[in-house]
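The complex appears here without one of its protein chains, the remainder shown in place.
Let's turn to chain A:
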Amino acid sequence: MNTSITLADYAHARAGDKGNILCVAVFPLNPDHYQWLKRELTPERVAAQFSGRRPASIKRYEIDSLQALNFVLEGALEGGVTRSPGLDRHGKSLSYLLLAMQLPPPA
């Protein structure tokens, strides 16, 4: 039985770019799910989800007072807004690549 959930049903997120660096801030829709999010949304899992972009590094910042996780992926934007041949040169849509992740459900 597949019991995993799609993150978009449990969290919201916003993506931003600076040069070739992507950042995605993620927040639980239900504040009670913050500890679950912290436990399950690991940098390793995010790295696997973004493997096609071959980021040079992934950092996760935790801001408990905002119940937020901020992911910073260096080198994930194929050169960024002035160099990428891609359709979304900013990477604005990539918050939803993260929200497409399948995770074990909260308790």
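Rule of thumb we're sticking to: contacts are C-beta pairs under 8 Å (C-beta built on N, C-alpha and C of every residue); 3 or more make two chains touch, one makes a residue touch a chain; residues count from 1.
Going forward, contacts and distances are computed from a predicted model.
Missing chain, UniProt protein name: "Acyclic terpene utilisation N-terminal domain-containing protein", from among "Acyclic terpene utilisation N-terminal domain-containing protein", "ABC transporter", "3-isopropylmalate dehydratase large subunit" or "Indolepyruvate oxidoreductase subunit IorA". When the omitted chain is restored, the residue from A:C23, A:V46 or A:L103 that touches it is A:C23. Touch with the hidden chain on the side of chain A covers residues 8-9, 12-14, 16-19, 21, 23, 25, 27, 29, 51-54, 59, 61, 63, 65-66, 68, 70, 72, 78-79, 81-88, 92-94, 97.
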